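Partial view: only certain chains, each at its native spot in the assembly.
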Amino acid sequence: MSRKQKPIRSDIAWSTPDRITVRNRDLPSEILGKLNLGDMAFLELTARLPTPQESVMFNALVVTLVEHGVTPSALAARLTYAGAPESLQAAVAAGLCGLGSVFVGSTETTARMLYEALPEGSGEVDLEALAKETVSRMRAQGAIVPGLGHPLHKPIDPRTPRLFQLAAENGLSGRYVVLMQAIGREAERAAGKSLPINATGAIGAICCEFGFPWKIVRGLGVMARAVGLVGHILEESQNPMAIEIWQRIEDEASAHLRP
Amino acid sequence: MSRKQKPIRSDIAWSTPDRITVRNRDLPSEILGKLNLGDMAFLELTARLPTPQESVMFNALVVTLVEHGVTPSALAARLTYAGAPESLQAAVAAGLCGLGSVFVGSTETTARMLYEALPEGSGEVDLEALAKETVSRMRAQGAIVPGLGHPLHKPIDPRTPRLFQLAAENGLSGRYVVLMQAIGREAERAAGKSLPINATGAIGAICCEFGFPWKIVRGLGVMARAVGLVGHILEESQNPMAIEIWQRIEDEASAHLRP
């Protein structure tokens, strides 16, 4: 095989026997005891430390998605733990696998929509007109405008105003937030029903303010939920529900088959 | 089926259309913008806020395990992402699945050993004698004392002194840290070779100071690594290595078979 090798390279971290360096910072002396977990995530993603304002906002974005009760994701983690309590990591992994297009993935879809409508570095544009155009193009394609509406949180998602308030207070409420809000109003007008921006819509827009690539936006929800799932597994180990759920559902689901 | 149902109950969170409450705190007004991600994890696990000292120490424990370069776990995530870039969550999940007995799991084994040697609420004991007894019992069973030694970080793991320093500065260096240090010395003496406490040993001991159940100690590493894996996936999306690794390994692994 005469295939030419391509170089393999990672810029994130390196270790020697007496050192561990992450994003060019000495882990023991420059990171431990100095950075909180959210700031460490920011350092991982951007190769720099957040400003104090960015730290507040970024931590808030991630914290928003840590916990939302006994979700399908928490249930999958608990049911997995019941079968393999020696593999906590696999239970968390199982819970994460469902953070796809239906739930947390809408942060990504929102960010992608906003970047496609308004590429980074674009010159001045009429954001209201851009919102109209975006909504009408999506409706023409039969696509759902992401980041709007919520099955439970009506008429408004209580996380959204708080996230936008934090964005405003911390200098992270720019054109993408304005565009998202205009898209929300326009989608409501076009659909003729209330479609308030939900938490994933707000997070997607603020991620664009940070300049995060849309491909990684879902990752904020994934790391957040990993934290929440450990909490659910702790509770499952102390006050389990998985076996009871199994037995109830099994009984009901197959009742029509059993003799 | 006349099976009697057992109640299903979770104390972590609840939602109504206009509220989301986590551990008895209103998410938008009492958590967002106020808690960093590590403090949120602490709240999830303990149902209370950390003190400032606990916040520093807990964040440091988790931050320690976020990143250690291109580990097997990072490689598994990157190789998975290469096949399913539309499912970032599944790539993180794949990376987490390997955080078992060989790597991050030793935090759990350490905590378990320490709790079994010194149950919470034990009266005064001679920790040196307890360390001797613990090491000799484990050696008699052919068990490896967890949390000691490191294939790369020799003669000392640079994270360990920093973690113990932070524990001392923040009032979290009590009997479990002392016991772990005594166990380390005793294991070195018995084995006749250098066996410094590694980062997972230090983390396991400090988790005991916090009183975390040993069953959940591995969870700190799991949530931490979820953060780090998102960083690796971002880099993979921008500067990929997975396909090159595959081709090199495939070429070499099957060279002896190919005609």
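Every chain is named by a letter (A and B) in the order it is written, and numbering of its residues begins at 1.
Note that a contact is a pair of C-beta atoms (placed from the backbone, for glycine too) under 8 Å apart; a residue touches a chain by one contact, two chains touch by 3 or more.
Bear in mind the structure is a predicted one, so any value in this text is a computation, not a measurement.
With respect to copy number, the whole complex recorded in this structure file holds 4 identical protein chains, 2 of which are shown.
The rule is simple: only the chains that are shown with their structure count from here on.
In whole angstrom, the spacing between the mean C-alpha positions of chain A and chain B is 22.
Residues of chain A touching chain B in their complex: 1, 3, 5-6, 8-20, 22, 27-29, 31-33, 35-41, 44-45, 55-56, 59-60, 62-64, 66-70, 85, 87-90, 92-94, 96-100, 104-105, 108, 152-156, 158-159, 161-163, 166, 169, 213, 215-216, 218-220, 222-224, 226-228, 230-235, 237-239, 241, 244-245, 247-248, 251, 255.
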